[in-house]
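Report on the following structure.
Every protein chain of the complex appears in place save one, which is left out.
Up next, chain A:
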Amino acid sequence: MAMLSAEQQDALQELINVAMGQASNQLARHLNTLVHLQVPAIQVIRASEAPVQLGQLYADKTMHLISQGFIGGAGIQGEAMLLYNLDSTQQLATILGYQHQDANEAEMLSDISAILTTTFLNGLARQLGSSLSYSAPLQLHCHNSDLSEQVNQLAKRWKVALQVNIHYQVTDYAFQCDMILLIPGTALLALQQQLDAILQDYG
């Protein structure tokens, strides 16, 4: 089921690209290197589909999940989830000079997530003429089979999941994570109205 029209999808993709550009600029400053960040096509699905999809995608992997709530004006609220594959984070931690210990890896992911989530969401909200507040992030280690269940716990409160797969490259090392924005149906409605208003402005 398509939750957004083709025009709305294009507009949202562009707003997300701009917001992600701001996040990668912040990330580049934080890491003191050029960050190539790419956002392939976004996907809007029912929140109830997210646990199964992600569970299948990362069936045998050990994942690190960071989740943070956000709330803003005009009915925009939700939960931003970042999913990292731990197999690929160790090398990045080494490149970035974090010590080879679990605690520091968690620290690195928490730093990166703070930038990806707040800079990105602030940039997105600004373009939609709104601003956001955040709750403290929650960090979870998920060993293969329980990923679905963890995501399910987080997703069940919400109706819509906006999936953004983020690829970024630091030096010559490619790194990847998934961002899933869980929002209620009312926030999707508010988002659609704002996208329509933007589209009308530039019609």
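By definition in this document, a contact is a pair of C-beta atoms (placed from the backbone, for glycine too) under 8 Å apart; a residue touches a chain by one contact, two chains touch by 3 or more; residues count from 1.
To be clear about the criterion, contacts and distances are computed from a predicted model.
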item	value
Choices "Beta-ketoacyl synthase", "Cell shape-determining protein MreC", "Energy-coupling factor transporter ATP-binding protein EcfA2" or "Response regulator" - which one is the UniProt name of the chain not shown	"Response regulator"
Chain not shown: contacting residue from A:L34, A:I71 or A:A174	A:L34
Interface residues of chain A (partner: the chain not displayed)	7, 10-11, 13-15, 17-18, 20-22, 24-25, 28, 34-35, 37-38, 127, 198-199, 201-203
